[in-house]
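Showing chain A:
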Amino acid sequence: MPKGRVVINEEACKGCALCVSACKQDVLALAESQINARGYHPIEYVDPRERCTGCGLCAVICPDAVITVYRQRRTPARANTVVTLS
Partner candidate 1 sequence: MTKELLKGNEAIAEAAVRAGVEAYFGYPITPQTELLEYMARRMPELKRAFLQAESEVAAINMVYGAAAAGARVMTSSSSPGVSLMMEGISYIVASEVPCVLVDVMRGGPGLGNIAPSQADYFQIVKGGGHGDYRLIVLAPATVQEAIDLTYQSFDIAERYRTMVVILADGNIGQMMEPAELPPMHAANGGHNGQRASWALTGAKGRPHNVITSIYLVPEVEEQFNQKLQAKFRKIAENEIRYAEYATEDAEWLVVGFGTSGRVAQTAVKQARAKGIKAGLLRPISLWPYPEKRLAELANNVRGILVVEMNAGQMLEDVRLAVSGRAPVKFYGRMGGTVPLPDEVLDEIIRLTKESNS
Partner candidate 2 sequence: MTTPIIPVMEQLEDIVYSRPAALAECSTHYCPGCTHGVAHRLVAEVIDELGIAERTIGVAPVGCAVFAYNYFKVDFAEAAHGRAPAMATGIKRVHPDNVVFTYQGDGDLASIGMAEITHTAARGENITVIFINNAIYGMTGGQMAPTTLPGQRTSSSPLGRDVEVMGMPLKMAEMLAGLPGAAYVARRSLHSAKEINRAKKAIRTAFEAQLAGMGFSMVELLSSCPTNWGLSAFDSLKWIEEHMIPYYPLGDYKVAEGIEALSKN
């Protein structure tokens, strides 16, 4: 399985948790102990066992485009490209 990770813009997150339900690796959770400036519990990325595959489903379903998804390269670096999901 590829390795990945996500970065969540917690200040812009509204805590709707759709990403939590979309994540097949169970690495996202509502941060119930945190509240952002807009008054929402944001989603946090909790992945101690490095299960995230960088599949991007969380970002696809996120209504607020607050998730950036990274995936480790399997092959040596290609020049200046990023892969999109389409």
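Keep in mind how these were chosen: all candidates are chains of the complex that A comes from, given by their letters.
As a convention for this text, contacts are C-beta pairs under 8 Å (C-beta built on N, C-alpha and C of every residue); 3 or more make two chains touch, one makes a residue touch a chain; residues count from 1.
Treat the numbers as computed from the prediction; the structure is a model and nothing was measured.
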{"item": "In-complex contact partner of chain A, selected from candidates 1 or 2", "value": "2"}
{"item": "Complex interface listing, chain A residues touching candidate 2", "value": "4, 12, 14-18, 21-22, 38, 40, 54, 56-57, 59-73, 77, 80-86"}
